[in-house]
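One protein chain is absent from this view; the other protein chains keep their places.
Moving on, here comes chain A:
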């Protein structure tokens, strides 16, 4: 037993070492898929989790009550609530004013809350930079500050009065920018986008031009059901907002980003499988010989399966680890900066569920792509396996006939494809997926990246984050597609070396041969691109609420041409390199 174990380990280690490039490519391919899955799962709860963390850290209320009335009337309406049955704690009422904030030449709507340094039982905003409010200073919610481009120490104006930004702070008692709910006046049913800021409560009257302020009261109930049974309601002239409503509003900011990641993860997984299949297919000949050899010295099917599985298990597990780490490290970049909430996903180790899902995915990809050839090899006649040639190239009669009537480059391309139809399919899948993702990204870029807050526009955190997620997916996809393209073109060139050498002895020039190889890859790439663009646009339309704008046709044309150009160049390089060798070498 020890001997067999030793053998399995030895064969595995030697093989991995001997095929370093392949091992690395496999690792990259599977890691890319697992990293995306990790990201998707991490962000799945991204805003819910930080919201809950923020709620715990800032003693967030269960319910926020705001009367429609102003001034003393409002205070009178709120007074009985604090001592109502079931209420275990309260803070406030705090004055609130709906004002305009000016910074860097932009004037936007802001909800200003008056606070002081007295301790509060509920809603103690956590200062993330600078200090808490003091007279003459304003504290801004960090997402809002980010969008405005202001930092601690800058000066902003509220309703024309200059105030120094003394800090930034997060709260769980109100949704983050741009959903802080601005109104034309207290009780106004019309809600508009706005940011949130805090000033010293003594100054709110001055800022509001002595108009009577509205008030907000934070409540906590003994019964958790009292706050989860509703989201928002109006009763007796008072509006009640539950924490679940705020959590949901904050979560909406990343909903689309999450969707982009989810779809991206599927696309990436498909591409990773194609990639792995591509890499594995490249070594099938070698693998068959190895299997035959092992069988000739008496290894049974179980042993052979063990040797190969061990290899891919190791690669799969390594890729799962790499993907988990990479995904987990990237996740905070998507929720931060300025998620307006406390904590980041990266500070906590991945959940067991995530680890399991990622490991299963990695192993499944590794197994799916490798098991079939191994099983086939293990059950075929040893003699067939030992014979060096893989399955002989297939001959497609009509294509050979067709290619006789074409220019040389096209002729060579068509014949090369006719030899290995499966590789041509792979090229198509590769370009299809890449183009789909790129088309969707360009749709995203065509959207309005700004939101209007009163007089001026600011960056939309939702669209920014969605674009970030899509961009991330596209970058990883392009890396994978590149790996795929390099592997498939190199193997195609290697495989076609002999027929191309024959073509050269018959008088084809290196340029014709190179062009021929490029055409061989371009032919299947064209339907991939042609299909990818509408699929990408469709995907974006399905995943986006409302009525998104279409990207200009010229952008899409550019994407298509760029992808095709990349495919052609990627093939031409190894093909050109191959034609530098004397014909005789290849003919041997």
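Basically, contacts are C-beta pairs under 8 Å (C-beta built on N, C-alpha and C of every residue); 3 or more make two chains touch, one makes a residue touch a chain; residues count from 1.
Operating definition for what follows: contacts and distances are computed from a predicted model.
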| item | value |
| --- | --- |
| Name under which UniProt lists the unshown chain, selected from "ABC transporter ATP-binding protein", "Nitrite/sulfite reductase", "Glycolate oxidase iron-sulfur subunit" or "Response regulator receiver protein" | "ABC transporter ATP-binding protein" |
| Identified contact with the non-displayed chain, of A:53, A:124, A:258 or A:290 | A:290 |
| Options A:75, A:303, A:446 or A:531, residue touching the unrepresented chain | A:303 |
| Touching residues on chain A - with respect to the absent chain | 1-4, 6-7, 10-11, 14-15, 17-18, 289-290, 292-303, 378-379, 381-383, 386 |
